[in-house]
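Working notes for the structure below.
Each chain you see keeps its place in the complex, though not every chain is here.
Every chain is named by a letter (A, B, C and D) in the order it is written, and numbering of its residues begins at 1.
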Amino acid sequence: MTLISPMVDKDKTAERVRARIESGGRDPKDIGFRWLMLATLLFSLLVLAVLVVDVVGDSWSVLSSRLGDFLANPLRSRSDEAGVFTGLRGTFWIGIFVICLSFPIGIGAAIYLEEYATDSWFTRLVDVNIRNLAGVPSVVYGILGFTIFVGLLDGPFGEDGAFGKTTVAGGLTLAVLSLPVVIITSAEAIRAVPQSLREAGYGVGATKWEVVRNHVLPYAAPGILTGTLLSLARALGEAAPLILVGAIRGRLGSNAGFFELGQLREQFTAMPILITEYATKPGDDWVPVTAAAIVILLLVVLGFNAVAVLLRNRFEAKREGK
Amino acid sequence: MAAPVMPADPDLLAGNPKRRQKESIVKTVFAGAATTSLVISILIVGSLLWKAQSFVGDLISPPADALAETRDGMISLSNLWTEQWAPRFMQFDIKTLLVASVIVTVVAMAVAGPVGLGAAVYLSEYASPRVRRILKPILEVLAGIPSVVLGFFALRWIGPNIVQNLFDSAGNQSLLAAGLGVGLLTIPLVASISEDAMRSVPNALREASAGLGARKFTTSTRVVLPAAVSGLVAAFIVATSRAIGETMVVFLAAGGSGNSAQFTVNPLERGATMTAAMASQASGTDGTIVETAFNSLFFVGAVLFVITLTLNVIADRFVRRVRQQY
Amino acid sequence: MTEVRALNVDDTLSDDIVVDDNRVVMDVEDVSVYYGDFRAVRDVHMPVREHEITAMIGPSGCGKSTMLRSLNRMNDLIEGARVEGRITYQGIDLYGPKVDPVEVRRRIGMVFQKPNPFPKSIEENITFGPRIAGVPKSEFPELVERSLRSAAIWDEVKDRLKDSALGLSGGQQQRLCIARAIATTPDVLLMDEPCSALDPIATGRIEDLMQQLKDDYTIVIVTHNMQQAARVSDRCAFFTTEIDATNDRRTGQLVEYDRTDKIFSNPADERTENYVTGRFG
Amino acid sequence: GGSDDSSDGASGSGSADAGECGEGSISASGSSTVEPITTRAAELYEDVCGDIQITVDGPGTGDGFALFCTGETDISDASRQIKDSEAEECAANGIEYTELLVAFDGIAVLTNPNNSAVDCLSFVDLYALLGGESDGFDTWAAGSDLGAGLGSDVAPYPDAELFISAPGTESGTYDSFIEIVLEGVAEESQGEEAPAGFIRTDFAGNAADNVIIEGIAGNDTSLGWVGFAFAVENTDIVKTLAITEEPGGACVEPTIETIADSSYPVSRGLYIYVNNDKLTSNSALAPFVEFYLGDAYTEAVTEAFGPDAGYVPLPDDLKAETDAAFAGAAG
């Protein structure tokens, strides 16, 4: 009568059932696959470990014998005198530009997109635009820097003889380059703020800005910080756009101190450029110098990365634990 | 009878005008911030097109100084399709650069695709939360290794120790070595996006599969991977776009940094990708004092921009599809 | 008090209001709420009376939360949400041109399903609303105590006002949220399933608290739990969903709105009866 | 070197007072070949006048002149003499300059040490293998007919892969090689117009000299050229070929001596061009150039790439001419 025509294993003697259930079966395919996947993961970690070990090994002769010198000396033509001072200084100032320009603008834009924007053609355009900007190759940002910041801003922001290829131009270029990533990661962090927190704020009669400032931003801060640090690290490691913007690979005359503002209008160099230069110098005695410069750049860049990732994990754990 | 409620003070709910004003100022400021991204796009497109069109214009009606650099005293659009990239000789064979870019990208994705995907499968499906908590951050930190560093590594280590060991005919620099370097660079990217895609597959599907007596292998390959396919495709495309746009590894390790390169389809040979051609054009111009030759930089930039933009738009489609699904 | 006639959604409510009932503080007249094109709930008439607890019940998705959130323009925050019809507070059209939704929410407070204290100190949770409304700082200590007392949680937290609110238990957090809502001196409190995340004991405390609060406030509560509606409310609105023939989507509607005892003992509509007797849901 | 104290450039530990050093900053640009010499001189100058900021960039001789002739730089480094077109540009902008020959740079022609088939090549042979008419030759032997036709006494060349590892088109070394070695033979072979060009273009040039050298070292039958200074450092992994201008002539190995006395045929002069107006308007410039040609000279030229390798200093008579030219300009 019924729709059901049973297909239950009628022959379910306890023995048979026991035999099948207690087959214990670990499937070789299952185990093999697991190990294969693990191998790929370990492979990628291993290769990168080889890289780091190789570089650190190469750099050892420099780092162990003349670290202080190495940090204090500028771009030099002799491998036993060469250092990274001017590179670090340029990279520092580029970082300042990224922090001072792309962080506030990026976070502001993210707040606008997540909290204020209604679904309009403008919002959609900005949104699509930002995601596409994030995928534009860095060398293309170099073209932007070359035509706009070097070409057009030569007068107001460059000293004679700097041909517009100033720290300002380099800093602006990388600030612009990191902006989309800052916006995207900040927007993600803001999106992750529980709606209930916003509702709590609005529910007691707060305006949007009051909710954003008092509740959304503090809650999203770790996420925003993570995203911005990651984008900062990325910007500090970029060489291609700076090549187009004309970072110096020969001798940088500026002997301004690390924090002197005057150098903003002078020509500049940066760590990745200095590495490119050292890497293409002839002679084996440059290998340790290049490697040492790389170690220092890695310390800076991976340092920011690691701090960012740890921060995020810490806060995520905290949130989940709650 | 109804108690007709007399409206109270009509301004009872009018609120505080000062707070409203502040609100609108804040909103305007933030909207301005969001608008800067549009300005940047316009500037990028503008700066590319400005000189790129003057380059193409020069090919159509060549100026005298450009003609003087050629062998046969002829320049036309067909200079974009010869056998070599040598701006100095007004040889702008775009296919030389395109094919080199494709070779590097294919090699890179052949490495980063499977390895990144495998790493992602392990992290998402097999690793215990504790292991994932340790390994994922390491992978993410490694994603931050600057490309000059990998360029140096590809030049000094991958080239001699891997490529030249495997292939006798390979030189100290080759597209293959650069491709491998770019591949290493993109592994963390592929792994990270793929892992996100797989983790966004609802656990309910894994449970459904396990509940039907599927082993992990089956669940991973027959349920999770197919369900995440849009995200995986997106990861692959994003990584491809990144590989095409990668500059420093190729500049240092592919051997085309001298601003001249031959058309080749052999990954063991030297070559210049679009990005490397741009960087070498910008970093040394002794030979190309002719404006036309220098402007080829913008033309290549425009082509690169269009290619990566297309890839990103396609990738975005796939990402959207993932979002819609769950 | 005399019995009010069982309401029919097609009636105009104002005709049915009986004089010796409490004053109508909020009135919902012929309201439909849309999310974009989708009509989530339609044709609601529901006068809310002062110093009463009005409960909204009905199966999941029938638009109870949607309706409740329209009462203090909380739905403004949802992209595409739109109210048709008229909702008044003290006779003022809440959706009128001169109305500032921020002010509306200050006067018509809200308590949510999941306790959602700010991740700040207990004290700051209370003072946030008054602070942004411009209440002078000097009044805070008194205000904090008064609000926490009203929410019956003062004794439990008075020694740890500076501690994070997240350290409180779920029930305490929910009472803190009530205290926070009270601190902005609203006169209507909207509560969306305020007990559904709580255990029985905490639930009991909140229910007791509502009974105390109704002397000073007007309360509208959404609940899934019919027993709770029966226990605490004075008036009860039963919603259900029906397939909208035009677009094949389920639209919520008000089936019956009446005194609670009437709804539970002698409902006018068969659907209400089915629901309150547990035939489905 | 005189600067092994860890001066970071800001110390200004000069022994001279501001009067001798002048005031201001100096910018030099131009040839990437000359850049190391000028850079080295500037580095040495730190000990004398540490406060003078000297920027040296090496985008290329042509780019250097472009900046120099609009008055943007004080010094232009050049691995060749200024072209007429560039000189016109300078004149148009009212820029007067002094040309100072500062050193010689030999160009070493290289192959792999395992390539025992060749030891000496003539210009004709190099043209047959690398000139404009050799486009597409992928073995040495492919150039045999061309070489023989031009009178080579070495042809036929070995039947082996011809792997070219050479500088990129942007470098001065590339230009010099064309100018010195190939141009003459090309005109002889193809006529004035040289429709096939002076140099074959079907190889990927490289910007990094060490990479060029590694390319030579990595292929048993490679051929290429590189600045002498880079080659002498690497004689263990590459083989420098002796060169003769005419087939059958005397084969000369590149050494400091043979380059200095011009017996090695593939060498060129390296120059700096100094803006005359700036010599007076920029008080820092003249003392620096004086130091460049004086105290720093030997060290800057010979140690530009470290103590064991370098460019070739001018013989005394030419050096005296340079000094005199500068003295004239500085008034």
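Definition applied: a contact is a pair of C-beta atoms (placed from the backbone, for glycine too) under 8 Å apart; a residue touches a chain by one contact, two chains touch by 3 or more.
Being a predicted model, the structure only gives us computed values, none of them experimental.
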{"item": "Overall composition (this structure file), stated as a label formula", "value": "A x1, B x1, C x2, D x1"}
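Criterion: only the chains that are shown with their structure count from here on.
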{"item": "Of A-C and A-D, whichever chain pair has more C-beta contact pairs", "value": "A-D"}
{"item": "Centre-of-Cα separation between chain D and chain A, whole angstrom", "value": "40"}
{"item": "In chain C, residues with contacts to at least two other chains", "value": "102-104, 107, 132"}
{"item": "Junction residues of chain D - those touching two or more other chains", "value": "32, 58, 207-208, 211"}
{"item": "Residues on chain C engaged by chain A in the complex (per definition of touch)", "value": "72, 74, 77, 79-80, 102-107, 109-112, 114, 116-119, 128-129, 132-133, 166, 177, 180-181, 183-184"}
{"item": "Interfacial residue positions of chain B with respect to chain C in the complex", "value": "1-8, 10-16, 19-20"}
{"item": "Chain D contact footprint on chain B (complex, rising order)", "value": "71-72, 83-84, 86-89, 91, 155, 164, 171-173, 252, 255-262, 269-272, 280, 283-289"}
